[in-house]
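I am attaching a structure below and will ask some questions about it afterwards.
In this view, the complex is presented without one of its protein chains, the others remaining in place.
Each chain carries a letter (A and B) given by its place in the written order, and its residues are counted from 1.
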Amino acid sequence: MKFRRIYILWALTALFLVGLIFYPRLVNLQPYWVLVGMTALFYAILASSWSLLAGYTGQFSFAHMAFMGLGTYAAGILIRDMGFAPWQATIGGVLITGVVGLIIGYLCLRLRAVYLALFTIAFAEIFRLVVKAEVKFTGGPNGLELPTYTFPGWLQNLLRTIVPFWDANVYIPAYYTMAFLFVAALLFMFLLVRSRFGIFFRAVREDEEAAAALGVHVVNTRVLAFVVSSMIAGFAGIVFHHFIGLIVPDQMQIGRMSLIIAMAVIGGSQNLIGAALGAIFIHFSLEWLQQIPLPTAVLQHLLFLNDWGFSVDLHAGVLRTNAWRMVGFGLLLMLTLRFWQNGLISPIIDWLARREAVESVAQRFQAERDMDAVDDVQAIGSQAEAGNPQEPTS
Amino acid sequence: MWPLPDVLLHAMHFHMWLDALFKFQITGTYIVRLILEGLLIGVIYALMALGLTLIFSVLNIVSFAHGEFYMIGGYVVYAILHHYKGFPGLLAIVVAALVTFVIGAVFERLFLQPMAKGQVERPSEYAILITFGLSFFLQFVMLGIMGPFPKKAPRFWSFPKIDLGFIRTTKTTLFLGNIPLSGGRIFAAIIALLALAAVLWFMYRTWTGWALQAVSQDRNAAAVVGINPLNMNTLAFGMGAMLAGLAGAVLVTVFSWVPWVGVPASAKSFVIIVLGGMGSIPGSLVGGLILGVVESLGTGLFPDPARAQAYRDVFGLVIFALVLWLKPTGLFGRKL
Partner (left out) sequence: MSTNGAARGNYILEVEDLYVGYYRDLNILQGVHMYAEKGKITTILGANGVGKSTLLKAIFGFLRPNAGDIRLNGKSILDTPTHKRITLGLAYIPQHMSIFRWMSVEENILLGGWTFRHDKERLRRKLEENFERFPILREKRKQPVGELSGGQQRMVELARTLMTDPEVILVDEPTAGLAKLLKREVYQMLRDLRDNEGKTIVLVDQEIRHALRIADYVYILDLGRNKTEGPVEEIVADLKKAFWI
């Protein structure tokens, strides 16, 4: 049997899944690192659902975190004020996210892509400010508390037998729920883009008019992608924050949204899995960078920054340290966009899967010419076989 | 009945607003004051939106980093005035304008020029993401430099003492009859008006301004007459950034400044350019004034003063939604 590159891909996938399952063991069940892993998966879901919209339909939503927050707040309020059980509230929250997404989608997606971007950035920021201000209703800046999910007894027992360290700390059930959601969400989106709708998404992105001429309803297709992507964000947010126990409005700030976009773009927004891996990679490297004491104080002293701002105190110092790390990722985001538009991770996946990366028109022409050349060679070959004893050169 | 958000309740009980009117809380003078305040801030909104319009009409992209130039303009003035006591404030504003111009122009050369030259695939998507990436980058650079705590530049002007009966001034406030107007805003609005006039003069009365217009109306024809469209792109982006920077520079003495102060500001500019019509200069001027007045009236008449400030931006969002729904080309839009 001949070796094929796709085997490497399968092997890596298997390795990743094994890693996903045994991750809590790998970090010795330390609650902090389990939480980090769970958060990474949460961001991975957000990044890949964002790239479902951006990489497949070419529309950019800057309200992805806002939809995440919207769903979570809706669920929290349903539980607090209307006595919903957490699982009912989860469904309710996702539906509310979908309805709001539908309204915004129909408002903006009739127009050029930039309108959705413009509207969602305004919506996201203003939604956050309103949530912050409506103290009585949403808890304001202190956030809204959410109860943890309780698993039914039989499931709890089943999980305990499968995972012996299930009760080692509170984040382990959270981690596994998130991991399950991660795999399910990726599988769902993967099937969606492989389905008829996936083809519609791409068609609408490549050539709106041609797609419309072929009978694809352009606006509905875009709205579908937008609503699905927002609902997945809402779902992930609700589940995540149920385990965390609290959502604060600053979770929705534009800086986080930027980070999600950086994750998706650096991973490769044309590829759901690339975006997800990008998110996991970036989240872990941010955590890892946090372990390294960046000589911020020295740096700022050298740059005379303290003279211009104010003296460093501890809290601000920490924030600044984080800021410089984020600056690095901002720069990486811009360079990736400029020089590697397909991202850094998804080209590897594409290469392993032997799929062409998203090809440029020039490349496509090249490919067609190559095909023609092959045809020519074959034609020459068949002529040669027919009339000429001479071997065709290959 | 589970509790509705108060804003919905108030919307339902609209008569409460009318009640407030008759309870002598809201008088004609109060409304006039709100409108005047709205116009004052509207001039600055217009200045910022004009920058975005300039960028859109020449480069045909929307800069999502517009608010960050606003933020940087403010911080430059703050840093100068904080570092050199007694530095002339107007000069600090000019420095802020120069700094933002240079940052914008350099960014355009490095990241947007390849797009204009056709070296980037899917240029419209690239433009959205790269300018958003810039905003991400600049926000955190300034967070790293300036820290997260709010800053406010010291006041560097004061009114001469005037008493003309109807118009009186104290050091920091101007009274029109019995309407007090914050001097900081008046000062900011005057600078913004001067800047607006300068830009309009530049656009309509100078050769370079004509060249910018020419490039925005027909790129190829501009190249045919010998205008270098790439240079005009750089100039337009730099100027757009500069106008945002100016808006920030004049407002830093009025509002307190944090690294993400640009986000709502850019949201406002987006509302204005969509309301006025993308790429329309008169549209951005009128749109800015409209948004200023609507926000001011809405905030001033909001039944619960404690939360009124938070709802200031909501009016903009409502306008945005209405325009998208009813007339996506905006008031003066000539192309979609």
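As a convention for this text, a residue touches a chain if its C-beta (ideal position, glycine included) is under 8 Å from a C-beta of that chain, and two chains touch if they have at least 3 such contacts.
The structure presented is a predicted model; accordingly, all values stated were derived computationally and were not measured.
Considering the whole complex, the residue from B:Gly51, B:Gly147, B:Pro229 or B:Gly316 that touches the absent chain is B:Pro229.
Considering the full assembly, B:Gln217 is the residue among B:Gln119, B:Gln217, B:Ser256 or B:Gln309 that touches the omitted chain.
Residues of subunit B in touch with the missing chain: 207, 210-211, 213-214, 217-218, 220-229, 334.
The criterion applied here is as follows: only the chains that are shown with their structure count from here on.
Between subunit A and subunit B, the centres computed from C-alpha atoms are 32 Å apart.
In the complex of the two chains, the subunit B residues touching subunit A come out as 2-3, 5-7, 61-62, 64, 79, 82-83, 110-111, 114, 120-122, 124-126, 128-130, 132-137, 139-141, 143-149, 260, 263-264, 266-267, 270-271, 274, 307, 309-311, 313-314, 316-317, 320-321, 324-325, 328, 336. Here subunit A touches subunit B in the complex through residues 54, 58, 60, 62, 81-82, 107-108, 110-115, 117-119, 121-123, 125-126, 129-130, 132-134, 136-137, 253-255, 258-259, 261-262, 265, 296, 300, 303, 305, 307-310, 312, 316, 319-320, 323-324, 326-327, 330-331, 333-334, 337-338, 341, 358, 360, going by the rule given at the top.
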